[in-house]
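A protein chain is absent from this complex, but the other protein chains hold their places.
Each chain carries a letter (A and B) given by its place in the written order, and its residues are counted from 1.
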Amino acid sequence: MERVPILKIGDILLVSIQVDMSDQTAVALQEDLAERIVATGCHGVIIDITALDIVDSFVGRMLSTIASISRVLDAETVVVGMRPAVAITLVELGLSLNGIRTALNVERGMELIAAERADQGDDEFDYGPDTELTASP
Amino acid sequence: MTSGVDLGRPQTQAVGSDEDVVRVRQLVRTVAVAAKLSLVDQTKVVTAASELARNTLVYGGGGSVEVSTVDNGRKQGIKILFADSGPGIADLNLALTDGYTTGGGLGLGLSGARRLVDEFDIQTAPGQGTRITITKWSR
Partner (left out) sequence: MALNADESGRLVDVLSRHVDRITRRWAEVVAAQLRGRLSQAELIRQGQELHRALLDALGKGAVDLTSEEATELRAVLAEFSRGQARQGFSATETATGVFALKDALLTVLDSDQSEGTLRDYVGFSALVDQMGLFTFETYVRTRESLIADQAEQLLELSTPVVKLWEGVVAVPLVGTLDSARAQVVMERLLQTLVDTGSPYAIIDITGVPAVDTQVAQHILKTVVAARLMGADCIISGIRPQIAQTIVALGIEFGDIATKASLADALRHVLRLTGVETGRRQSRREA
């Protein structure tokens, strides 16, 4: 079974899903992430799904579960890079991904987490204000 | 990946494991591209196939999926048959209701898949297994 790698960047865990995941791989990712959050003490999780050409209800549920678990572990989860066709399909499927924060790309996802932590008065985490206007590719 | 496959003929994929569900998705994608579906329609039909193939595996105890291209003279399309010889579905209306599940999922598999395709036909009875046929036409 393939495993999805989890990268640590500063205070953030970055997961970039590059393969067409089997359900087992998805469940394994969920477990691996929970362990890494605890082990690293990170406060943010970014799941990049740019490479995913579909998200079905199983993967959708996995994303929701990851968001809930990380919230319990004091980490904010942002799902980034969802393709338009995937988003349209999810709406039609009836999956609303409640409780999941989303952003257009990794950079905006980082800003979102930074803003969130800043709101909670967590000063150690600040990417500064200038990242916002440089997001255009 | 599946190049060199004769897409004029129905393609069959057995569903007996997680990895087979992934293979079904890839097969459906290849055929949907051949049937000239738009990107959004490809995504919809692959997603529907993923839901139904998982149902075949989880509820039907495994089975098979047959994918073929269809042509009604005006448009091309893709037709997929999911067949299992599992326990079948006792209350179809209930099973097609959003949010209803017996397997701990979100209960969007059947009802959601039906919304994603143009034609949806299901034949099932307790003890008789389940056969679902879906069709998606190019726009």
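Rule of thumb we're sticking to: contacts are C-beta pairs under 8 Å (C-beta built on N, C-alpha and C of every residue); 3 or more make two chains touch, one makes a residue touch a chain.
Note that the coordinates shown come from a computational prediction; the quantities given were computed from them, not determined experimentally.
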Cross-chain touch to the chain not pictured, restricted to A:1, A:19, A:51 or A:91, is A:91
Return the single residue from A:17, A:33, A:52 or A:103 that touches the missing chain. A:103
If the hidden chain were put back, which residues of chain A would touch it? 78-80, 82-85, 87-88, 90-92, 96-97, 101-105, 107-109, 115, 118-119, 126, 128-129, 132-133, 135-137
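The definition used in the following text is that only the chains that are shown with their structure count from here on.
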Quick check: how many Å separate the C-alpha centres of chain A and chain B? 29
If you look only at chain B, which of its residues touch chain A in the complex? 18-19, 21-22, 25-26, 29, 39-40, 42-44, 46-47, 50-51, 54, 98, 105-106, 108-109, 111-113, 115-116
In the complex of these two chains, what residues of chain A are touching chain B? 20-24, 53-58, 60-61, 83-86, 88-89, 92-95
